[in-house]
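Working notes for the structure below.
Of the protein chains in this complex, all but one are displayed in their positions.
Moving on, here comes subunit A:
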């Protein structure tokens, strides 16, 4: 598999590390303890398992050392979209 890094171009998957699903957002830790605990349980443990396109976080450690959001279809290995997880305005 090759991943087209927005900065580096097409690179072998061995240059990247996979972190996981890009969807979970860290819940607000303030508020009622039991609902916070439930939200964190969901955030830490519960994952969707779609049989189609999926957004994942990948780290290009052997290249530009940036986090990428890769939208891909794990059933077909097709890569649909790759973006830098953090964007800075260009020079």
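Here, contacts are C-beta pairs under 8 Å (C-beta built on N, C-alpha and C of every residue); 3 or more make two chains touch, one makes a residue touch a chain; residues count from 1.
The rule is simple: contacts and distances are computed from a predicted model.
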item	value
Name under which UniProt lists the unshown chain, selected from "Cytochrome bc complex cytochrome b subunit", "Sarcosine oxidase, gamma subunit", "ABC transporter permease" or "Hydrogenase-4 component E"	"Sarcosine oxidase, gamma subunit"
Interface with the unshown chain - residue positions in subunit A	7-9, 11-12, 14-15, 62-66, 84, 88-91
